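Only a portion of the chains appears, each positioned as in the full assembly.
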Amino acid sequence: MRIGVIGLGNMGAGMAANLIKAGHDVTVYNRSRAKVDELAAVGARPADSVSDACRGEVVLTMLANDDAVTAVTFGDGGIIGSAGQDTVHISSSTISIGLSKHLAEAHAAAGHKFVSAPVFGRPEAAAAAALFVVTAGASDTVAAMTPVFDAIGQRTFVVSEDPSAANLVKLSGNFLIGSVIESLGEAMALVDRGGVDKHQYLDILTSTLFSAPVYKTYGGLIASEQFEPAGFAAPLGHKDIGLVLAAAEELRVPLPIASLLRDRFLRLLASGGDHLDWSAVGSLAARDAAASDHSA
Amino acid sequence: MRIGVIGLGNMGAGMAANLIKAGHDVTVYNRSRAKVDELAAVGARPADSVSDACRGEVVLTMLANDDAVTAVTFGDGGIIGSAGQDTVHISSSTISIGLSKHLAEAHAAAGHKFVSAPVFGRPEAAAAAALFVVTAGASDTVAAMTPVFDAIGQRTFVVSEDPSAANLVKLSGNFLIGSVIESLGEAMALVDRGGVDKHQYLDILTSTLFSAPVYKTYGGLIASEQFEPAGFAAPLGHKDIGLVLAAAEELRVPLPIASLLRDRFLRLLASGGDHLDWSAVGSLAARDAAASDHSA
Amino acid sequence: MRIGVIGLGNMGAGMAANLIKAGHDVTVYNRSRAKVDELAAVGARPADSVSDACRGEVVLTMLANDDAVTAVTFGDGGIIGSAGQDTVHISSSTISIGLSKHLAEAHAAAGHKFVSAPVFGRPEAAAAAALFVVTAGASDTVAAMTPVFDAIGQRTFVVSEDPSAANLVKLSGNFLIGSVIESLGEAMALVDRGGVDKHQYLDILTSTLFSAPVYKTYGGLIASEQFEPAGFAAPLGHKDIGLVLAAAEELRVPLPIASLLRDRFLRLLASGGDHLDWSAVGSLAARDAAASDHSA
């Protein structure tokens, strides 16, 4: 397929490379040119503008946030104005369900097709074509995009005909990670005050009931209090929890842990935590606890 | 070793059987006689009273709660008055850190030794000698008990010289499970309102970042809203969260998610949930949310 | 002064009438004409459009929410395009601090002056010229508006040179009322379960430390469980708590009780409470509690 990829950050670059490897004809665009050249070196066609990346049957966007997706889609020379009839826009960014619905409507009005396909996985998984793809949209369009999903991921989940449902799943996943961070932060503050070594404690947890990668990764960061450099920065976590709460607002679902997380992120940012990894939220419980005896 | 085992519930019976298999000389006591006879049939010496089970070098208790352990230890004919000098009391029950400290002091005063050794694992793991043992106490005593731990579990973690630290680890583990239940309950209420199938959602979660058994087990119960029969009843969950908060009170550690869980359990019990599995706490978020469109 | 008043609801109508009584030359506009005619009967000049109400030195808006103020100010024929140089726009509506800042900038760019002047008090106080006016803006402009404030209120508080500070005070006041509702709801649920009559309990409270009107008014509604007709409907309370949280977001202030209130309102609305008074939030604690013994 002829595919345009817009957004060549850590995630998008890996996805584009894998689309090339799978034999697709891939055009790439990025705001800063260096990334474009890197991909061109492995077989991509470089694009000088968003509109240049909209000439194929598919345009896939992998960008940082709502603002970036909005600019690329609705701005001058954006996808809405540049893409041909029946072009499929696959949006893989973590965006609000509000924007997802707006994209679906605008593309329908412009004669395009729209599919949401956010992914679970870190940059290494993107590079290894091992992402998990959660997708939603009109079933025939989604089915037609199978070769794209197969090229970038290890497994694809089709969750709904409504594209925004896939975004909701992605956001809720980040909420669950946030919940793990906060609960581990509380548990570690508690056992630390009781004289238990935090690393050994984490070893017990991850050897038993909590063997999931998310416990190992974030538990290790919290136990070591090592929040720099940020793998996923606190303002991004804050933003995603805000998007979860916005979705909950629209769907009228009270989410007490999400509300707690919002306050935790505000506090972290208010105390200068903008540059820290979002797992630093897991250090706040310890900050509020009595100094541990054994550290005296 | 000559070992008395007191408490032959689903957990204790399996542990006693494995001690016998490992070649120990095991005497068993239980409030109701039937369990004693079952174990006698596989090689245990039956005891008619707590004191009869206190004749060996070790007495291991595996009971339901603080009250049961208190009665067996401090009551008439209890362990304190019946055990000989240097007898080791291994307490595997999930009890408060307050009682654990009290046991340590009382046994020291009586010339006994005391080790806490709560376990992670369900009855099947107890039967298969596959428990995870978390233990704490004087290091030489703990070291001397290695044959006991090896007989009942697959791995032993020694966490502190202070026996109550092991109880704290156990309680904090139940707190983390409670956090998983609540967070899954919130996430599922949200995506369900957004039109996503809850079972498919759980499949996505457990295929990706949340592969731990605890997500599979409790997520499945919440998705199916199947809270009977109770594997671990709501009042027990409520009690354990209460013990976590009591420990947090003593150690002065604010735990907002634990506070939330306490209120959730109170609500569940207030609405008649005594007979439900504790994962029913994960149904409360959905109860508060707007009826989902797709269920209309 | 020549003053245009836009928005003749329960509050605005009383304010306009008092401006007339105080001798000002008042032009009135309202979306539905009936209110205009009522005011015309007591001396107001009727206006057929927003722009007709923008011919004086002052235009005062008293509208339901951000959308209404936005439409009246920035819409076709709105205040921005219609008002003359140096016209003062007094905004008395309960609006977001974001909109307040936007209004200040837009009016400055258009050569107008802008003052925020939200009020505390119910329709009866508006009718009696007994409102409390909280105002903020450039000090000379605020000072020049003294005759307006004196005509509608019993006391004026000048809080800042930044107009949005007055909106923040107003919003925070509604947050505090919400806190009273929730805390009274919890306390009444508790004593009710303990066998104490809720009305007598409220009498004790308001005879002693809690003599403020807000306890009497809302406590009475909660004790009687009388939430219809709505004096201030739940969706408006929900909206205001949302505006408080939006301000807290911008200023980076974690507000745990506000977060709780947000979830309470979502739950109330999700269970069909749109038509109820916002004090119905105070009935949720009782809903979660065990049925009281004495009501059995």
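Letters A, B and C mark the chains as written, and numbering starts fresh at 1 in each.
As a working rule, a contact is a pair of C-beta atoms (placed from the backbone, for glycine too) under 8 Å apart; a residue touches a chain by one contact, two chains touch by 3 or more.
All figures in this text were calculated on a predicted structure; none of them were measured in a lab.
Asker: Assuming 3 chains are placed, give the number of copies in the entire complex as this structure defines it.
Answerer: 4
In this section, only the chains that are shown with their structure count from here on.
Asker: What's the farthest chain from chain C if centres are computed as the mean of the Cα atoms?
Answerer: Between chain C and the rest, the longest centre separation is with B.
Asker: Mind naming the chain pair that shares the most C-beta pairs in contact?
Answerer: The chain pair sharing the largest number of C-beta contacts is A-B.
Asker: Per-chain Cα mean versus the mean over all protein Cα atoms: which chain has them closest together?
Answerer: Per-chain C-alpha centroids ranked by distance to the global centroid put A first.
Asker: Indicate the whole-number Å distance between the mean C-alpha point of chain B and the mean C-alpha point of chain C.
Answerer: The mean C-alpha positions of chain B and chain C differ by 53 Å.
Asker: Would you mind pulling out the distance in Å between where the CA atoms of chain A average out and where those of chain B do?
Answerer: The answer is 37 Å.
Asker: Round to the nearest whole Å and give the separation of the Cα centres of chain A and chain C.
Answerer: Spacing between the chain centres: roughly 39 Å.
Asker: Would you please write down the residue numbers of chain B that are in contact with two or more other chains?
Answerer: Chain B, residues with two or more chain partners: 288-290.
Asker: Note which residues of chain C are touching chain B in the complex, please.
Answerer: 263, 266-267, 269-271, 288-291
Asker: What does chain B use to touch chain A in their complex?
Answerer: 97, 120-121, 132, 134, 155, 157, 159-160, 162, 164-165, 168-169, 172-173, 175-177, 179-180, 182-184, 186-187, 189-191, 193-197, 200-201, 203-205, 207-215, 244, 247-248, 251-258, 260, 285, 288-290
Asker: For a test of understanding, state which residues of chain C touch chain A in their complex under the given definition.
Answerer: 242, 248-249, 252-256, 259-260, 262-264, 266-267, 269-270
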